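Heads up: the structure comes next, in structure tokens.
All protein chains of the complex are present and in place, except for one that has been dropped.
Moving on, here comes chain A:
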Amino acid sequence: MNLEGKKALVTGASRGIGREIALELARCGADVVVNYAGNEQLAQEVVEEIRKLGKKSMAIRANVADSQEVEQMVKEAIDYLGGLHILVNNAGITRDQLIVRMKESEWDEVLDVNLKGVFLTTKAVTRQMMKQKQGRIINISSIVGASGNAGQANYVAAKSGIIGLTKTTAKELASRNITVNAVAPGFITTDMTSQLTEDVKNDLAKQIPLGRLGEPKDIAKTVAFLSSDNSSYITGQTIHVNGGMYM
């Protein structure tokens, strides 16, 4: 996948899937701004790795649920990179709880970061991409956004919301040569899934037709494709990357 000369911003890129997406885009030739919410050291490590690949990179702290921080981040990123062709809305949190026990604050926190954050960041980059008449927006949804999942009402609602938001953004911006797609990962081995025991992971693998949990690079390579010129006729779609676990 060739992304030479492209400029990218990846939210929530200090670890997990976001980190791998940032690195993969850089391996394909893009300059990448690494957004993070809390862990500056991890974010800086990603930046160093990208620089070793000979690409420009910097870390910017911002809470994607805060419109002012998002606007500031996007402005800094565009100034630093000299443009912006690729936005990956990856930042996400979990506050798992059965609905009967879920606090209103747990609902709000997850919806604010995982869904409102996508809206705010998309809104902030739209001007630049419209001026360029070129852009790729990739939103990270989840398998559970399509299938539902007990104990994750807030997360599922947000991830399902991302699919509708993706379709609407795609329709609004298609005439400006901006494509907008979602990627819905299945079970991917990251910090978010590391609490699971080996037994649970083995049981999970048995439910997956391809017989293994996914890895961050499975998602990153799909995002790189959707960021590239090879996907120019794909917009408003949700690509499920889950080993066949949900079809």
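The rule is short, and it goes like this: a residue touches a chain if its C-beta (ideal position, glycine included) is under 8 Å from a C-beta of that chain, and two chains touch if they have at least 3 such contacts; residues count from 1.
Quick note on the criterion: contacts and distances are computed from a predicted model.
The listed choices are "2-oxoacid:ferredoxin oxidoreductase subunit beta", "ABC-2 type transport system ATP-binding protein", "Acyl carrier protein" or "Peptide ABC transporter permease"; the UniProt protein name belonging to the chain that is not shown reads "Acyl carrier protein".
Screening A:75, A:127 or A:212 against the full complex identifies A:127 as the residue touching the chain left out.
In the complete complex, the hidden chain is touched by one of A:48, A:172 or A:203, namely A:172.
The omitted chain makes contact with chain A at the following residues, 127, 130-131, 172-173, 175-176.
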